[in-house]
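One protein chain omitted, others in place.
Letters are used for the chains, namely A, B, C, D, E and F, taken in the order the chains are written, and counting of residues starts over at 1 for each.
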Amino acid sequence: MPERRPFDVLSIGLNNTVIVGMKGGYEFRGVMVAYDIHMNIALEKAEQLINGEVKRGVGTILLRGDAVTYISPA
Amino acid sequence: MPERRPFDVLSIGLNNTVIVGMKGGYEFRGVMVAYDIHMNIALEKAEQLINGEVKRGVGTILLRGDAVTYISPA
Amino acid sequence: MPERRPFDVLSIGLNNTVIVGMKGGYEFRGVMVAYDIHMNIALEKAEQLINGEVKRGVGTILLRGDAVTYISPA
Amino acid sequence: MPERRPFDVLSIGLNNTVIVGMKGGYEFRGVMVAYDIHMNIALEKAEQLINGEVKRGVGTILLRGDAVTYISPA
Amino acid sequence: MPERRPFDVLSIGLNNTVIVGMKGGYEFRGVMVAYDIHMNIALEKAEQLINGEVKRGVGTILLRGDAVTYISPA
Amino acid sequence: MPERRPFDVLSIGLNNTVIVGMKGGYEFRGVMVAYDIHMNIALEKAEQLINGEVKRGVGTILLRGDAVTYISPA
Partner (left out) sequence: MPERRPFDVLSIGLNNTVIVGMKGGYEFRGVMVAYDIHMNIALEKAEQLINGEVKRGVGTILLRGDAVTYISPA
């Protein structure tokens, strides 16, 4: 096993803007204020993106871990 | 692990209007009166939304956790 | 955790007419005579709905919990 | 929990003709000669139905529980 | 629970020709030489069927249980 | 249970060319150099096939077990 762990990406992203990919192909972008070991993620000041374009603002949102496919610091 | 937990979004949303995204792409909006650790969610005064438009009223409804993708206080 | 539990919707719906949403997008409407913790549900006098229209009567039917997405008292 | 259990539908259907809905939208109709707690189901004198029309006879068949969506005595 | 078990269909089919339905809608037909409790299945002299027509011969093949939807002695 | 086990197909295929079917309908063909009980599979000199035609060479590749649908010695 490598010294670095995949979840380090989450601790780096905490309180910063991240993009979260969802099953179904769309994304949410917002400030990640919480996560857990299931990859459940809470965002604030979030907006939903379709094909990289902002579709709508959603404010605070809880994303269910098993619907998440990737998380990337913006 | 961060101090805040993703499920805090649920405790904030309790007894308030929330929007719940479902696998399949549609949403329900209603007053969240109950939830559990599986993200099973009970709404009252709920309506089903397709592409953000109200499709129909459904009153009280139980949403199965593994069909839920996100929850956002309205 | 809130005082009310999502499964309260099921106990309220027992022996009453409910609408059950299924993965795949169709629904069944009937009198719910039994359910369990997996959300397996037994209906009587049931009919299958597609886009809210009655497609056919099915009488007694067992719905497998992991194919269920929502349950709403009619 | 209610007194009646969803699996009662299976014990009623045993040795009788049932219709079984499958993920993917098609159905099998036949005499249910065995089932288990995973909803694995064995039919005899079975035929596959598409949109309610008989597509072909299949004789004896084992249906895998996690591909089953509903079971209804015919 | 009934006296007969669904897996009896597998013991009957052993060393005989069976048709195996797969998620995605296609089938394999061949001589079933092994199976296990996960419904992993090994076929010999197998061929892949699409809409009931032989698409190609594949010889020996291991089918992963969770991709299997049904098994029927041919 | 039969004497032969489905995983025997994997031990036969080891260090030989196999075709691996993947959820989504495409395949990989290559020399299987490792596998485990989850059906995670490592191939060398692999190429991706779409509709039986070589799409591209990929060299060494790890295939995740739960995305695998079948394995057949070529």
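Quick note on the criterion: a residue touches a chain if its C-beta (ideal position, glycine included) is under 8 Å from a C-beta of that chain, and two chains touch if they have at least 3 such contacts.
What you are looking at is a predicted structure, and each value in this text was computed from that prediction instead of being measured.
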In chain A, positions touching the absent partner: 1-2, 4-10, 12, 19, 23, 25, 39, 52, 65-66, 68-73
Interface with the unshown chain - residue positions in chain F: 11, 14, 22-24, 28, 33-37, 40-42, 46, 56, 58-64, 66-67
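The rule we apply is simple: only the chains that are shown with their structure count from here on.
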Count of contact steps on the shortest path from chain A to chain D: 3
Proportion of interface numbers common to chain D and chain E (over half same, under half different): different
Centroid spacing, where centroids are CA-atom means, of chain A and chain F in whole angstrom: 33
Inter-centroid spacing, chain C versus chain B (mean Cα positions, whole Å): 18
Residues of chain B touching at least two other chains: 23, 66
Topology of the chain contact graph, where touching chains are joined (line, ring, star, complete, other): line
Each pair of chains that touches, named by its two labels: A-B, B-C, C-D, D-E, E-F
